[in-house]
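As you look at this complex, bear in mind that one protein chain is not there, while each of the others sits in place.
Chains here go by letter, A and B, matching the order in which they are written, and residues are numbered from 1 within each.
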Amino acid sequence: MLHNSFHFALTVGRTATPEAVQFWILAPLAVIAALGILVVKKAVHSALLMAWVMVTLAIFYIAEDALFLGIVQIVVYTGAVMMLFLFILMLVGIDSSESFVENLKGQRIPSIVAAIGLGGLLVSLLGRATVSAPAAGLVAANAEGNVQGIAKLLFTQYVWAFEVVSALLITAALGAMVLAHSQKVRSPFAQRDLSIARFRKSSLGDAAGLPASGVFARRNAVDVPALLPDGSPAPTSVSQTLRSRGDIITSAPFALEAIEEQED
Amino acid sequence: MDISNYLYLSIILFTIGALGVLIRRNAIVIFMCIELMLNASNLALVTFSRIHGNLDGQVASFFTMVVAACEVVVGLAIIVTIYRSRRSASVDDASLLKN
Partner (left out) sequence: MRTSSHLVYLIALPLFSSAILLLLGRMADKWGHIFATLISASAFGVGVFEFMAMHSHTGANRAATQKLFEWISVGNLKVDASLLLDQLSICFVLLITGVGTLIHIYSIAYMDHDKDRRRFFAYLNFFIAAMLLLVLGNSYLNLYVGWEGVGLASYLLIGFWNHNQTYAVAAKKAFIANRIGDVGLSLAIMICFTQFGAVSFDGVKAGASHASPAALTAIGAMLLLAAAGKSAQFPLQSWLGDAMAGPTPVSALIHAATMVTAGVYLITRSNFIFDASSTARILVVTVGVITLLFGAIVGTAKDDIKKALAASTMSQIGYMILATGLGPVGYAFAIMHLLTHGFFKAGMFLGAGSVMHGMDDEINMRKYGGLAKLMPITAVTFGLGYLAILGVPPFAGFYSKDKIIETAFNQGGGKGIILGGAALLGAGITAFYMTRVVVLTFAGAKRWKDGSHPHESSVLMWGPMVVLAIGSIASGFLLSAGGALVNWLQPVVNASHAEGGKELMKPLVVSVLALGIVALGAGYAIIKYRTVPEVAPEKVSIFTKIARKDLYQDIFNDAVLVKPGTALTAGLVATDHHVIDGAVRLVGWVIGEVSDVLRKLQNGYVRSYALMMFVGVFIGALILWVVTA
């Protein structure tokens, strides 16, 4: 930590001790979190671990004199993109977990072997490349400030790429809209149609409509099934979503006998 | 500490991301692993930027983020569409090209 507060890196080629400490604490955690993405069952847990890795990386960016990228990483990635992921997870079922039984023959073991092999190769190659290569450091480049430096490059040397990327972004937004837009091939059911459908069913059991939750029960919360005239609970009175999620209160305590016993 | 440690970390994260793409079946998780790979490469770019003493690497990293954002938008839209028609986010279920 020296004169310029934006420059965390001290010496050329080597890092200062605080940065080293920070690295040795955060890097193992990031690797563990990344490995966690692979092994946790629920997608939402993966997303949280992912967010952690991203935040860690943002810290590293800032430590590496890339203040702008570090902020962008947090705002855009951890903020917007991960939120998008979570949103989609909600959409397709937040609790959708997958089994870890590999059903593709010859997929998992070769994948692991190849991944370790590639990692080893890259590490080995990197070792060859950086031996005795001194790092220049960004002190000079960030003299006017990191954001100003990047802005200068973006709007001079990389302006063409910048414009192309902006076009890409707009195209992607439009594409997402087109993809997400579903065409209605038939008119939605109106009340009249639903009523007719009910009466056309094989049984007229729910011709008058399904019972509302909590009817005749002791409580009338949405997760409490209604009681039928004979005292047995009616699961159809609870919303389908809650039922499939398992968020339904056991109806045994609300059976008629149980209530009478309680009143006694 | 040597600066190249960042690069080793980048390699490890990249490899883990690739492995995740290969062994997970949930399309969303696969997507997150792709993001992990992109982030790992970003880390490498930032580190290279520092080693070379100029900001080109950071600009490249910036572009990578933009492209990644685009990809996420379109990719997630595709996932939603697939999910809508097949009620599944598993990539193994989208195997109509089989046989």
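To be clear about the criterion, a contact is a pair of C-beta atoms (placed from the backbone, for glycine too) under 8 Å apart; a residue touches a chain by one contact, two chains touch by 3 or more.
Just so you know, these numbers come straight off a predicted model, no measurement behind them.
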{"item": "Touch criterion as defined above, residue of A:Ala115, A:Leu138 or A:Ile249 at the omitted chain", "value": "A:Ala115"}
{"item": "Omitted-chain contact residue, chosen from A:Leu29, A:Leu125 or A:Val164", "value": "A:Leu125"}
{"item": "For chain A, residues in touch with the removed chain", "value": "104, 107, 110-111, 114-115, 117-118, 121-122, 124-125, 128"}
{"item": "Touching residues on chain B - with respect to the absent chain", "value": "18, 21-23, 25, 91-92, 94-99"}
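By definition in this document, only the chains that are shown with their structure count from here on.
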{"item": "Chain A partner contacts - residues on chain B that touch it in the complex", "value": "1-9, 11-20, 22-26, 28-29, 31-33, 35-36, 39, 42-43, 46-47, 49-56, 58-59, 61-63, 65-74, 76-81, 83-84, 89-90, 92"}
{"item": "Residues of chain A defined as touching chain B within the complex", "value": "9, 13-15, 19-20, 23-24, 27, 30-31, 34-35, 37-38, 43, 46-47, 50, 53-54, 57, 60-61, 64-66, 68-69, 72-73, 76-77, 80-81, 84-85, 88-89, 91-93, 96, 98, 102-104, 107-108, 111-112, 114-116, 118-119, 122-123, 126, 130, 133, 135-138, 140-142, 146, 149-150, 153-154, 158, 161-162, 165, 168-169, 171-173, 175-177, 179-180, 182"}
